[in-house]
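Below are the structure tokens for one structure; questions will follow.
All protein chains but one are shown at their positions in the complex.
Then we have subunit A:
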């Protein structure tokens, strides 16, 4: 049994590592190999979703590397593998042989493999390992076109932002151990002893919000758009960004026991769903719009995790994954063909390439939450869970649902316009377009669009009960019929309004600063730069100077002092000790000279000296007595 699970993660990781290190040498075969590996992984994923294998191996003292496929993981592994397969099949048709396809497909497989480990991990160390590897591979994927400085800089921003949040998981691991959970098993984390329990929860929440691009970390997702479209399609749908939502769904018991974490997470999700929705509305770049909408849609999953809507959040995750992957692939196909992703320049793109257009339209309408498409139903599940928890959350969620209809309609409106006359003028602003959509992209696009449309069945009473059983969450609130009606009405009304606004082509009556702020992603990146990056760089430079001048300066000063002391010692030695020796010698010489004086050789002088001597002696004898 466990062999299946090891295979499930070893296959994408192993093939990915091989393709990645072979690089351009396997340029010709990489797409086929990569897609085949992804397909095989999908087979393994389905098999393990059915058989539910468990596996573990010793890792650290008292901590095992545990993997298991339970209900939630079963849904996740199939989703991840299926989306990966679709995206790689698309990429096979998109990437020319001029690219380093070996590296690209290898990294994509590594990336997906890391996500598979993340969603099957049962202990924190393995989860963290996969979590961080995913971040690192995302860096390499976003920076795939490394000779341009912009993608690379964006890759740095994305990686550093998510890693900053990842620090939370490092702290959570330590806190869990301190709180008596020596095994670091995920299911044991809620039993952590009290003060540490809050540290564990805070760490997990921070890491999840960061990875899922929730407020205030959302800006990295905008940066992640600079990578190739297949990367966006995979990163934004079933991997990376949803990892945070998955972790919160998985660790929902932890959120419950702390008391504060559930509402906090729910409000963070709701706020992101609303605000990033507004950001999406303001975007003029299709991929930026989709990126902001990803943040917003994941906000619904996070909201669900915070309010205990596990099945609802999972349905939302799966439905959104299919929808968003399809949308990004369609945007990518246009970008390749037309060389632009600016919405005004994409007018009529759906008419020019009708198949891509149709798939995109299905995706956009799903994203808008229009009935009976999947996200309408799944979002209602989320809102039902939110309403059971707090009416305020429900209202904010409903508002966010309305906003999602607005941005989706905005995208759909542009691409369905009639082709303008001077259409070529807007093309090729970002890269030279091929004016050609590869035939290979049709199948994955269609499959994803179909899935996006119909995955809503998971919310029908029968399948929903099955899913709740699968996820061991049988008592979750289901949306009441009137709720479904309200959300459908809200979606239809706001979609209709948005369409009319567009059609009248009158500027929307909103304050200009709001539009600019929303277009700039609420200035989040600038804020991070001002609050964190710039002070840190300043501190680093100051410390470097301090290190040279003060720390090393002190050492140099000590050395200089030693030299000075040596010089003083030399002077003392020359002028003191040695001079004294000289003085003694000179004195002895002088004494000798004096002693020679009386020795004249004249007898009468000797007699005279003797007489004086005797006289002196006699005098002394007389005086002493």
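Assume contacts are C-beta pairs under 8 Å (C-beta built on N, C-alpha and C of every residue); 3 or more make two chains touch, one makes a residue touch a chain; residues count from 1.
Here is the rule we go by: contacts and distances are computed from a predicted model.
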Candidate names "Phenylalanine--tRNA ligase alpha subunit", "NADH-quinone oxidoreductase subunit M", "ABC transporter permease" or "Acetolactate synthase"; UniProt protein name, chain not shown: "NADH-quinone oxidoreductase subunit M"
Contacting the left-out chain in the complete assembly, out of A:3, A:32, A:50 or A:167: A:167
Which of A:19, A:133, A:186 or A:337 contacts the chain that the document leaves out: A:133
Options A:4, A:18, A:46 or A:178, residue touching the unrepresented chain: A:178
Sites on subunit A contacted by the missing partner chain, in the whole complex: 23, 57-62, 125, 128-130, 132-133, 136, 139-140, 143, 146-149, 152-153, 156, 159-160, 163-164, 167, 170-171, 173-175, 177-178, 182, 184, 536-537, 539-541, 543-544, 547, 551-552, 554-555, 559
